[in-house]
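Shown here: the complex without one of its protein chains, the others still in place.
What follows is chain A.
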Amino acid sequence: MSASSVHSLWTTAAPVADKFPTPHIEYAQLSPVLIVLGAAALGVLVEAFLPRRSRYTAQVALAALGLAAAFAAIVALADKGYGTTKAHIAAMGAVAVDGPALFLQGTILLVGFVAIFTFAERRLDPRAHGNQVDSFAAQGSAVPGSDQEKAAVRAGFTSTEVFPLLMFAVGGMLIFPAANDLLTLFVALEVFSLPLYILCALARRNRLMSQEAAVKYFLLGAFSSAFLLFGIALLYGYAGTVSYSGISSVIDGTAPMNPALADTTGNDALLLIGLAMVAMGLLFKVGAVPFHMWTPDVYQGAPTPVTGFMASATKVAAFGALLRLLYVVLPGMRWDWRPVMWGVAILTMLAGAVIAVTQTDVKRLLAYSSIAHAGFILAGVIATTPDGISSVLFYLAAYSFVTLGAFAVVTLVRDAGGEATHLSRWAGLGRRSPLVAAVFAVFLLAFAGIPLTSGFAGKFAVFTAAAQGGAMPLVIVGVISSAIAAFFYIRVIVLMFFSEPKPDGPTVAVPSLMTSTAIAVGVAVTLVLGLAPQYFLDLADKAGIFVR
């Protein structure tokens, strides 16, 4: 089968965009992104002009409304057929409006919507000086432990900027999987990364650790962005264009040769180095081995609501971008990238699962488990079949809600120093508060991929696609590392239910309706996708065609 005929399995050709002097932007088709970014800008104005005491309510309402409206816009677009028959490339070739983009954007918006609830939670910490406090620092610029910080806490300051920051991050994440040229990809990456760096630094407790996490994330993130950007430059040198379809037609050899660029066009060395560097940038965001070093430190140090949001939404966005890059730009190169991705996937699955066994902190444990899951999803990415796309879409949707719920539960288990994240402190939690422990057990079982949970349906779909795509060894490694991973998930469950609670153990805070809702949504999605996955599998299947 020739490269171009395989390519048409998962892409449909779009009409060629107009040339320079008559730019036109399809505002209606970009409305989800515009609504979210507009709400974010409004949030900044709220922060500037509203009196301090009314900011919190205004910000929460604005963010929730913005995300809900954007989700409604996604549903309307999908309803009009932009995910299937009317899929095309909008905004002068910069953004694709197609099935995978709409599916992933919908997922990101729902994740963001639930994340707002965990961000807005103010019941978990005891009141400080008569003011309700959330998980974020009173004043980010006050040095930890200083008199200024104490004064800020006494005055009841809160960092309500987290809501506009969350919205900006969501806006960037919406563009990331839909980006249809390399420059849009890079801009989207920065738009969602920069707010995340700031959010990571804003924990109310353990501020030094939180700031350390943010600096680590920022430095490594900037490093990976540099790789991505240099890779983009090399790919531009190779193809003479940054548009995805342009590069793929140069790879297929169907593009007309520009005589001015004849010296570099078609130079395979540029293509291979550029491809490797761009893939590095994306694999960093995904948290795949060997670019995973930042994950445990950042997940542990960041405020737990931020960790939950970051662990789920970033993964959805980054895998979306990776899928589009590999399936739209580089199908002609699949014999070059597949062996490398095989290696990355195997390393990621095994390293994530094995290192997680030795972890003693629940947030670090979940971080390594997220690395292992990145490996499972990569197995689906490698399949290079239409089933590969739809299974990855389904897995991402299922996984993100489990992650969000699990981190929301972590915020509840507290002692005098804030969250009690050391695993030994969780001993006997099931005797003290059976409901919270049971909910956490559901999430752990979903991570482990036990039947009747969304984790099983997702893993089954991904591994089936990988096996049919000729990656049987990957599936075997995947099943082995799932078994290793199941060991430590079950160990936590045993620890919670079958060991004696310590007399000075942590208490489970009673959350407000906000966190309860977030956890309830997590449980509901986990069970629905586990018990009746067919509707959602069909949805992912229908959404699984990229526009080219």
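Heads up, the rule we're going with is that a residue touches a chain if its C-beta (ideal position, glycine included) is under 8 Å from a C-beta of that chain, and two chains touch if they have at least 3 such contacts; residues count from 1.
Note that in this section contacts and distances are computed from a predicted model.
Novice: Among "Nucleoside ABC transporter membrane protein", "Transcription regulator PadR N-terminal domain-containing protein", "NADH-quinone oxidoreductase subunit A" or "Electron transfer flavoprotein subunit alpha", go ahead and choose the protein name stored in UniProt for the chain not displayed.
Specialist: Of the names offered in "Nucleoside ABC transporter membrane protein", "Transcription regulator PadR N-terminal domain-containing protein", "NADH-quinone oxidoreductase subunit A" or "Electron transfer flavoprotein subunit alpha", the absent chain's UniProt record gives "NADH-quinone oxidoreductase subunit A".
Novice: Looking at the whole complex, which of A:G81, A:P144 or A:P290 touches the chain that is not displayed?
Specialist: Answering carefully, the residue with contact to the hidden chain is A:P144.
Novice: Of the listed residues A:V75, A:I273, A:V479 or A:L495, which contacts the missing chain in the full complex?
Specialist: A:I273
Novice: With the full complex in mind, choose from A:A28, A:V44, A:V60 or A:L220 the residue touching the hidden chain.
Specialist: Once the missing chain is taken into account, the touching residue is A:V44.
Novice: What residues on chain A make contact with the chain left out of this view?
Specialist: Missing-chain contacts on chain A: residues 21, 23-24, 41, 44-45, 47-49, 141-149, 257, 262, 265-270, 272-273, 276, 336.
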